[in-house]
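Read through the structure below, which is laid out as structure tokens, and then see the notes.
Only a single protein chain was left out; the remaining protein chains are all shown in position.
Here is chain A:
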Amino acid sequence: MQANPAEAAPVIGRSAPAPSDTRGKHWISAEVKRLEQESRFLEEELQQLEKTEKLSAGLQEFLLKVESVPDPLLPETTGPANTSWDRWFEGPQDTQGCRCLIL
């Protein structure tokens, strides 16, 4: 006896879920866990930020620290001079000269 085409068609969404629904559920479940974990991290960061000082608070120390380190590339710098810097200015130099544009 020939099967009734209508009865032969699979029942969707009732007993066994279609494969694409199963993959979607696992993916969304993992995404939800990731988002909830990220929320917890963001809340922790908000709490840390409540106790964080303004930007200006650390700048005086920052300026003084930078200015206290001898720097051979600066036209004027604090001492002491490091004699090992001199080796870079002896020996072969670029004979074509430098084409740097100084502002």
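The rule is simple: contacts are C-beta pairs under 8 Å (C-beta built on N, C-alpha and C of every residue); 3 or more make two chains touch, one makes a residue touch a chain; residues count from 1.
FYI, contacts and distances are computed from a predicted model.
*Asks:* Given the options "Guanine nucleotide-binding protein subunit beta", "6-phosphofructo-2-kinase domain-containing protein", "Serine/threonine-protein phosphatase 2A 55 kDa regulatory subunit B" or "Phosphatidylinositol glycan anchor biosynthesis, class S", which would UniProt use as the protein name of the unshown chain?
*Replies:* In UniProt, the chain that is not shown appears as "Guanine nucleotide-binding protein subunit beta".
*Asks:* Applying the definition given at the start, please give the residues of chain A touching the unseen chain.
*Replies:* 21, 24-25, 28-29, 31-32, 34-39, 41-43, 45-46, 49-50, 52-56, 58-60, 62-63, 65-67, 69-75, 77, 87-89, 91-94, 96, 98-103
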